[in-house]
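One chain of protein is taken out of this complex; the other chains stay put.
Each chain gets a letter, A and B, in the order it is written, and its residues are counted from 1.
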Amino acid sequence: MVPGDRIVEGNFRPLFNVIRAGNSIVATRIGIAEAGREGVKVIPLSGIYIPRVNDIVIGKILDHSSLSWGVDINSCFSAHLPAQDVFGRDFSPARDDMGRELAIGDLITARIIAFDRTRDPMITIQDKDLGKIPRGEFIKISATRVPRLIGKRGSMIQTIEYATHTRVLIGQNGIIVVTGRDLEGIKLAVRAIRMVEEEAHTANLTQRVKTLLGVSDASPSDNTHGTQPQNEAVGEELNEVEKGEKI
Amino acid sequence: MSSSKRSAIIVEHLRKQQMWESISKGKRLDGRDLDQIRPIEIEVGLIKKANGSARVKLGNTEVVAGVKVETGEPFEGLENKGALILSAEVLPTASPHIEPGPPDEETVELARVVDRGIRESEMLDLTKLVLISGEIVYVIFVDCSIINADGNLFDATSYAVVSALLDSKLPVFEIRDKKVVDTGEKQNPPIATLPVSITAVRIGDSIILDPTAEEEACMDSRITITTNSDHNFAAIQKGSTGAFTVEQLKRAAATARIKGEEIRIKIRELTKYGK
Partner (left out) sequence: MTQTRSLIDENGKRTDGRTKDQLRDVKITAGVIKNADGSAFIEFGMNKIVVAVYGPREVHPKHMALADRCVLRCRYHMSPFSTDTRKNPAPSRREVEISKVMREALEPTLMLEDYPRAAIDVYVEVLQADGGSRCAGITAASVALADAGINMRDLVSACAAGKVDDRIVLDINDTEDKEGDADMPVAYMPHLEQVTLLQLDGILNEDQFNQCLDEAVNGCKMVYEFQRKALMQKYFGNETELKEEQ
């Protein structure tokens, strides 16, 4: 689909990246259209990350004022992380050194706790498995490819992790950090991730990734955590992350 | 007035660590050796309305240069020479950090350093481009538009200017009845030498050539060295807020001569110069 293309005619419910034009539902972005019982949507193939409350993202510290850190979350808005989130209610700029906790350039895993049309997103690092990322290989992919990289119930990313002995931290905003003991494993994981990014819209991708990883079809590739929406699959990934210097 | 500023690109701490570790082992993050230059693509003659043009891709950095020839007064003090006027604009298409407007100090420095490399090396024999000494000379404009910026704008722009000049066909002007007339014939520009600029940056204690934008954001200091076909030095500029040791500079200069020759051969080949 390209913008303006007619997807269906008639009384369907418009879901994402579509609008009603007269009697038809029309695509508003480049992507793959899906029409089902719940409605019609377009899965976009391009576009920057737009923040959503409860998304897990990986952000980069840009600067700080006396009350909060400014964080680049690879979106059109910078996020802010209040100092109180880290130091607690009785935070005092005189006593607590913000620059020492989180320095410019540090990467953090965070959750978006507030975002609406009137203000910049606010994030927290207080939950389990959130916080500064101490080490790992950093990659950026298009945020539109993240669902494909995670796969149904985490299947795609787990295939990659098991085959390369790595842990892959994925932010919904397209930022990824790969950790592992073995340099070769990390390199292979990165190649697999790039392959998914480039070929997300094609058929037989899972097979080609498995071939790249040298994995046979008999390997475990199904998520054993049960059925969950894709957002939560990311949370499951984070449960297995190496615990670094947690703040 | 020039003020300190933070680099527009803030490189992730993890990424910087990856870069240092990798460089200390002799490789860069994109897999290159420390002294390896990115693949170069050159396309000439793409702008038919210009007298000469070239599009250069140095890795992902992309520059288009165009040559336009007019006539006019010579520069003051240079009555016996044609005028060469070089300009460069980093287009707002080139990166998210550029804002449209008058050139900032980085862009001005870029244009002047590239200009010096071409002028001081005497790539064009400007004495051959005079119509009436002290009054009317050929004026050669070379304008560069940087379309995508991924580091090392100095070298990419320099190669684009050189290639565009090599591609040029200049009009043949004559003076008839005290007026300048275009005879309609074409001539090759009077090329005396091929200047090649090589830029190196220092990261930690290592010197690497042809930095990407990310490497430039992590650099301590930068040096751009232009050599000509005789392997002599024509222009040098040190940039950024760090320093070099004398030893590093001498080694960089020696490397610039060797790598300069490699690039010179490549430019000749890709512009089909002399064929």
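As a working rule, contacts are C-beta pairs under 8 Å (C-beta built on N, C-alpha and C of every residue); 3 or more make two chains touch, one makes a residue touch a chain.
Just so we're clear, the structure is a prediction, and the values are computed from it rather than from any experiment.
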Contacting the left-out chain in the complete assembly, out of A:Lys152, A:His165 or A:Lys187
A:Lys152
Residue, one of B:Gln36, B:Ser87 or B:Ser206, that touches the chain absent here:
B:Ser87
Applying the definition given at the start, please give the residues of subunit A touching the unseen chain.
2-6, 17, 19, 21, 26, 28-30, 32, 44-48, 50, 76-78, 117-118, 144, 148, 151-152, 155, 200-206
Under the stated touch rule, tell me which residues of subunit B contact the chain that is not displayed.
46-50, 53, 60, 62, 64-68, 70, 87, 89, 91-96, 99-100, 141, 143, 145, 147-150
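The rule we apply is simple: only the chains that are shown with their structure count from here on.
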Centre to centre, by mean C-alpha position, how many angstrom separate subunit A and subunit B?
40
Residues on subunit A engaged by subunit B in the complex (per definition of touch)
60, 62, 72, 103-107, 133, 135-138, 177
Subunit A contact footprint on subunit B (complex, rising order)
10-18
